[in-house]
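All protein chains of the complex are present and in place, except for one that has been dropped.
Note that the chains are named A, B and C in the order they appear, and that numbering of residues resets to 1 at the start of each chain.
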Amino acid sequence: MSSAAAKVALIGAGRMGRVHGLSAAANQRLHLAWLAEPRSDAAAALAAELGCRTASLADVLADPEVRGVIVAASTDAHLDLTLQALRAGKAVFCEKPLDLDPARLKAHAAELAAPAAPLLVAFNRRFDPHFRALKAKIDAGAIGALETLNIVSHDPAPPPPGFVATSGGLFRDFTIHDFDTAAWLMDEAPSEVFAFAECLVDPTIGAAGDVDTARLVLRFPSGRLCTISNTRRSGYGYDQRIEAYGAKGAAMAGNPRLSTVVAASRAGARADAIHPGFASRYLPSYRAEMEHFADVLAGEAAPAAGYAESIAALALAEAALRSLASGASEAVAA
Amino acid sequence: MSSAAAKVALIGAGRMGRVHGLSAAANQRLHLAWLAEPRSDAAAALAAELGCRTASLADVLADPEVRGVIVAASTDAHLDLTLQALRAGKAVFCEKPLDLDPARLKAHAAELAAPAAPLLVAFNRRFDPHFRALKAKIDAGAIGALETLNIVSHDPAPPPPGFVATSGGLFRDFTIHDFDTAAWLMDEAPSEVFAFAECLVDPTIGAAGDVDTARLVLRFPSGRLCTISNTRRSGYGYDQRIEAYGAKGAAMAGNPRLSTVVAASRAGARADAIHPGFASRYLPSYRAEMEHFADVLAGEAAPAAGYAESIAALALAEAALRSLASGASEAVAA
Amino acid sequence: MSSAAAKVALIGAGRMGRVHGLSAAANQRLHLAWLAEPRSDAAAALAAELGCRTASLADVLADPEVRGVIVAASTDAHLDLTLQALRAGKAVFCEKPLDLDPARLKAHAAELAAPAAPLLVAFNRRFDPHFRALKAKIDAGAIGALETLNIVSHDPAPPPPGFVATSGGLFRDFTIHDFDTAAWLMDEAPSEVFAFAECLVDPTIGAAGDVDTARLVLRFPSGRLCTISNTRRSGYGYDQRIEAYGAKGAAMAGNPRLSTVVAASRAGARADAIHPGFASRYLPSYRAEMEHFADVLAGEAAPAAGYAESIAALALAEAALRSLASGASEAVAA
Partner (left out) sequence: MSSAAAKVALIGAGRMGRVHGLSAAANQRLHLAWLAEPRSDAAAALAAELGCRTASLADVLADPEVRGVIVAASTDAHLDLTLQALRAGKAVFCEKPLDLDPARLKAHAAELAAPAAPLLVAFNRRFDPHFRALKAKIDAGAIGALETLNIVSHDPAPPPPGFVATSGGLFRDFTIHDFDTAAWLMDEAPSEVFAFAECLVDPTIGAAGDVDTARLVLRFPSGRLCTISNTRRSGYGYDQRIEAYGAKGAAMAGNPRLSTVVAASRAGARADAIHPGFASRYLPSYRAEMEHFADVLAGEAAPAAGYAESIAALALAEAALRSLASGASEAVAA
């Protein structure tokens, strides 16, 4: 890292803690100094891998040299940790969601909407190079006025037992990325949503009160439309695609493959597999997102997404849940 | 043609009359003998192109050697012509739709559901080699149990002025193919439909009371789901694709291109265009459909689609229209 | 067929006789009246399939209404049949090669180079829609000045025993298409050729004195270059591709697939197979070639290839054989 690197700390040594910690450690403009995690074994192991030291949350927040905090603890702790860090004057990179409960977020609207330090909520699709290339093409007018979107977002395999209970459900946990992506690409907040959703894949998901297969349709105030296809189990890898249709043509962003190798036999020509999961599929987006946080810390960029985007995406998830119950399209709460 | 070719007649010298007439003339197992069309100039021109003779409808139906009649007149005449031909003991190949009004169809249910001679309604997607290959793959278990479908059906450019008024509107005229395709691939009739639709493309379509852009979601009694994407103007050709998702993987049928040529420049690699319209895109399906009619005439096949499929597809269109009005999902009438 | 169709006769009821006979029978501008074939069983069977009558060669040539003769007998009879037909004033469509022996051809140079009736030698690659689209792109300047070509021409599986003995060998039988294609696309006759060739696939081919795997390089007087890759057994279908490289970019013509279906699994995404052999792969080119013969008969086109192209392609095959023996590049005989 360069001598001017910004000192940052990581909170959380779980799956996403490791993902964001590796991005921070690899970033030449950040100096990942501290890892705060109550489970000392997990803390020690990840700190060794990241080449940083462990510390208590209190010590991290008390360190005047720490400029940014990466919040990657369990979802239910995101909001409190973010508020504590902001109050300590630290810029925050918070893994999504900021919180699963819009009411809880709104209770802190003043602190979150105009935060004392920059607040970046990690909607990582916005940093994926393929989706950014798609947006650049749209913004450059390559397909004329954007009219409709078809988003496919398919998980490779169902989450482990127990995940569903704390996840907030398919719409708040998984579709929320697609909600944010739709608004980001359309540059407009959807006004109505309709959802069909079922449990077709894994009965334990249904038993936990959730769904695993969904088709949603969004309507925007401009009359433009968007479909979202979700499943918790694709059977063929982590499928993340977007089709954008405009007045002059269309543009699609597809899945990078593990290699360019194609094997030809009498049965056809088989291209290599797509990525097996989010960690490798979105590695470039996680790296770019952390680079954006470095920009934010350097005063070179405003956070790409924060409180407003979090509230907006949650409002879509809430409307989708209401639609499931009512069987009708539901207006998205302002 | 072979000496055992079945004698058939064509009714109608319009756009679809020419399409089906060329298929019949090219089929070695059919002997296209007559063309009946009240506009004598059009009749003479097409008869010359097809190498057949003109005749009145009455003469055609009175010819005892005529075994089959191809009904390709204007939509509002389909039902009456079909009934007349069936009553004359002729097998009928009827361009879709059999009629735009379910009530009119149901008024003749007895004659149409168990017709005196075979009745084939031309849902041509069922004969497209790509969609058939997709169905064969699904039926062979290649993707496990089929769970969801995403259908994209985009017209290249808006229809000419005046077309909308007699078309029955987007759902009855265009989406109807997708409704039939969904039921055919799922091997199950959808039970609910939701639709968002707008006029984003051509204000004259809106002025005529129709929509030109739609996103629909179908639910099947098994809980399976299907999206349909429609536009009247793609800007990039006639886009006809189906994605099928199952328990073990997915299969997609895409667009054949005008050639396999790819040109590489600094800007990227450009594959050749897709077909500009239905006539060339679906030429193989029209040919295969006529071959199927030859099979039907030879007693080697039962019609792939008839009254029941026509009623089912229309019921979906009606439910979609009700959904547009209600903003809710609508049950499909039995 | 139309009433103005040109009356033609087919000579030969073997594999290529059937291919070209079907093209002629399907062509509305041709009236395939006669089939001449000494083996009466084969003649009767094919004539029934084609809907034409059998006749002796003498009767065919004596029929004043016959305007064209399609020569598709065994290779060693091509030249004599062609000469007889030309002398009878009939236009000739001759399956390639006109003859395997340049000396024999040159002995009739006067009659063949300026024939009494049009002489078309069926280098069918010139009529393939993909290769034509490639040539059109090159000719339109899309890749700038054409500099190099890479041609891949791979047979799916070795020919049956006994074929090699009469085939003339790999270069005269198979590579000859690629030699013609190279000259056609470059619009220049190659001046030098080098060949490496081996028997890697089928020892019986080697035992018959032939090779089954080859890599050739052609140099043109302009300094431009071309590679040709050949095998008698691809293991994955009939692979026919051309890559063209120019001063501003490149263009490639690839293999059409049996359908557009792609199946995705954990192992990757498998596109459908390419064609299993020449008959289906080149069906559109055979049809287009026969349409070209109809143009020639109608006086609307001069034959796309005849004696000069036959001599030129054979001269390349001869030079390639000399190169195999000498281990050096060999000049192509004028």
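Here is the rule we go by: a contact is a pair of C-beta atoms (placed from the backbone, for glycine too) under 8 Å apart; a residue touches a chain by one contact, two chains touch by 3 or more.
Please read all numbers here as calculations on a predicted model, not as lab measurements.
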{"item": "Touching residue (missing chain; options A:Leu134, A:Leu170, A:Leu225 or A:Val332)", "value": "A:Leu134"}
{"item": "Contacting the left-out chain in the complete assembly, out of A:Val262, A:Leu283, A:Ala301 or A:Ala331", "value": "A:Val262"}
{"item": "Full-complex contact with the absent chain, from A:Ile143, A:Ala183, A:Leu218 or A:Ala320", "value": "A:Ile143"}
{"item": "Omitted-chain contact residue, chosen from C:Asn150, C:Ser167 or C:Thr204", "value": "C:Asn150"}
{"item": "Contacts of subunit B with the absent chain, listed as residue ranges", "value": "235-237, 239, 257, 264-274, 276"}
{"item": "Residue ranges of subunit C at the interface with the undisplayed chain", "value": "143-144, 147-148, 150, 152, 154, 192, 194, 196, 198-201, 213-217, 219, 223-227, 229, 231, 233-236, 239, 243, 245-250, 326-329"}
{"item": "Hidden partner interface residues of subunit A, rising order", "value": "1-2, 26, 28, 51, 129-130, 133-134, 137, 142-143, 248-256, 258-266, 272"}
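FYI, only the chains that are shown with their structure count from here on.
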{"item": "Centre-of-Cα separation between subunit B and subunit A, whole angstrom", "value": "42"}
{"item": "Euclidean distance of C-alpha centroids - subunit A vs subunit C, Å", "value": "57"}
{"item": "Two or more partner chains touched - positions in subunit A", "value": "235-236, 239"}
